[in-house]
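Apart from one protein chain that is not included, each protein chain of the complex appears where it belongs.
Up next is chain A:
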Amino acid sequence: MRPDPSPLEPVSGDAARGLGAEGGPEVADEAAEVARARRTGLSIGVATGLYGLSFGALATASGLDLWQAMVLSAVMFTGGSQFAFVGVVGGGGSAIGAALAALLLGVRNTLYGLVLTRDLPRGGLRGLARAQLTIDESAAAAATGRTPAGIRAGFWAAGIAVYVFWNLFTLVGAIAGQHIADPGAWGLDAAAAAAFLALLWPRLRRREAVAIAVAAAFVALLTTPVLPAGLPVLAAALVAVAAGMRVRTRSRGAEQQHLEEGTR
């Protein structure tokens, strides 16, 4: 255990990597960490991808054709926004209204980019791929990484696996349409919640982290009835902003240590 006052161990990769370990075990740890991150990412990809079935079926039932459903899954590629788009269209709304609802829900992907930018490659084709694959699941898988390599492995494994399975199952859902059983019957909605919780779990070692997570969940539920779908998660992000602003109340030493970790 590190004598670290911050609840942020998983993200402060270089600090964790330099943790008094000698070359040998450190390299083995790193390989195990990358393998673990890849397994987790792949599991998320399969579980989330299956949800593409319901998206494909719902999209065609809402009046989109097969190609429109596929463009949404391949190019928009962010589940919440896609469901919002077809929801508005299916409810008789305009295409502009559907696009606005989708973009409202997509704002949180911008936040993920802020968090991930330190650890992922910039520029070039991989920079564009990185942006396109930035969604709830890839950001969450990256967040469980304990080293920069683990963060990257989790991000790419989850991002690529979700992309492949999501598009594949969108196609199946759009073609098979109403003949597809409701994924809810398989408990896939609970599986998604469990996946998010499992990704959160390793970060809850400190009381402050637990308090932030619980407060965020509370804010999200409290604002759900009054805000359009998707915004409650953004409202909950304000909890992290508020907690982060409290930095002044910490001891100078803790702040300095955090500064070192933050800048790496």
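Basically, a contact is a pair of C-beta atoms (placed from the backbone, for glycine too) under 8 Å apart; a residue touches a chain by one contact, two chains touch by 3 or more; residues count from 1.
Simple rule for what comes next: contacts and distances are computed from a predicted model.
J.: For the complex's missing chain, which UniProt name, "Nodulation protein E", "Outer membrane lipoprotein carrier protein LolA", "Peptide ABC transporter ATP-binding protein" or "AzlD domain-containing protein"?
T.: Answer from the UniProt record of the missing subunit chain: "AzlD domain-containing protein".
J.: Looking at A:78, A:147 or A:170, which makes contact with the chain not pictured?
T.: Within the whole complex, the residue contacting the unshown chain is A:78.
J.: Using the document's contact rule, name the residues of chain A that touch the chain not shown here.
T.: Residues touching the hidden chain, for chain A, are 6-8, 11-12, 39-40, 43, 47, 63-64, 68, 71-72, 75-78, 81, 85, 89, 94-96, 98-99, 102-103, 106-118, 120, 122, 127-128, 130-132, 134-136, 139-140, 143, 184-201, 203, 209, 212-221, 224-229, 232-233, 236-237, 239-241, 243-245, 247, 255, 258-259, 261-263.
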